[in-house]
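Note that one protein chain of the assembly has been removed; the remaining protein chains are unaltered in position.
After this line comes chain A, so read on.
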Amino acid sequence: MSRLEIYSPEGLRLDGRRWNELRRFESSINTHPHAADGSSYMEQGNNKIITLVKGPKEPRLKSQMDTSKALLNVSVNITKFSKFERSKSSHKNERRVLEIQTSLVRMFEKNVMLNIYPRTVIDIEIHVLEQDGGIMGSLINGITLALIDAGISMFDYISGISVGLYDTTPLLDTNSLEENAMSTVTLGVVGKSEKLSLLLVEDKIPLDRLENVLAIGIAGAHRVRDLMDEELRKHAQKRVSNASVR
């Protein structure tokens, strides 16, 4: 058991947040206009993630082509230096990373209108420069922003968030210290609805507490959606004003 006081009797967490507070959330889109069709950079706490969307483009191999819809590929590159302690192996082809990739593909296949881009592929490339817990949620947010930047049609935003359960208290947006000390759940929430496109539970969690956890998770995800929306609108406004000056 860790000796750290994860949640103090006064209701403060290790980094000074309350149970229902998010970490610092900063995002920007169109960060790599030359390298990709859509890109985003986001920082959620100490998570730093670059997402590049390349496509819709012609597939390199004819065999990869689907005549009825676009093919979605996600590759997650967790860098060796992303954690505090440098890892010896590159995380490519690691089981955990492959699982993350598959679940991201399955999530976004349902949210992106792939049927309007037949015979194409959409490659999503993610670089995790630094990770500090709740990585899956940040990946989801990064992809959503990058897809929007690429102008790919989607039904709605998907915002990701992780929630931990400390004894009976749900803790929103867990960092790595909290993540190591308790069970966490990662949610992918569709827009402002209460629909989940992802529910990732990697540890044991009592079923009768799940409702509380989901409730705060959905509220947090809605807040994340608003923050992303704000950033997108700000970015769009800047682009429009730049365009009208010319």
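Note that in this section contacts are C-beta pairs under 8 Å (C-beta built on N, C-alpha and C of every residue); 3 or more make two chains touch, one makes a residue touch a chain; residues count from 1.
Assume contacts and distances are computed from a predicted model.
Q: UniProt name of the unshown chain, from "RecA family profile 1 domain-containing protein", "E3 ubiquitin-protein ligase RMA", "Ribosomal RNA-processing protein 42" or "non-specific serine/threonine protein kinase"?
A: Per the UniProt record, that chain is "Ribosomal RNA-processing protein 42".
Q: Of the listed residues A:S8, A:Q64 or A:S90, which contacts the missing chain in the full complex?
A: A:S90
Q: Where the complex has a chain not shown, which of A:K80, A:K110 or A:R233 is the residue touching it?
A: Touches the omitted chain: A:K80.
Q: For a quick check of understanding: of A:R23, A:K48 or A:R225, which residue touches the chain that isn't displayed?
A: Among A:R23, A:K48 or A:R225, only A:K48 touches the chain that is not shown.
Q: Taking the entire complex into account, which one of A:L129, A:L177, A:L200 or A:A219 touches the absent chain?
A: Only one of A:L129, A:L177, A:L200 or A:A219 touches the chain omitted from view, namely A:L129.
Q: For chain A, enumerate the residues touching the unshown chain of the complex.
A: Chain A touches the chain not shown through residues 32-36, 46, 48, 50, 52, 77, 79-84, 86, 90, 92, 125, 127, 129-130.
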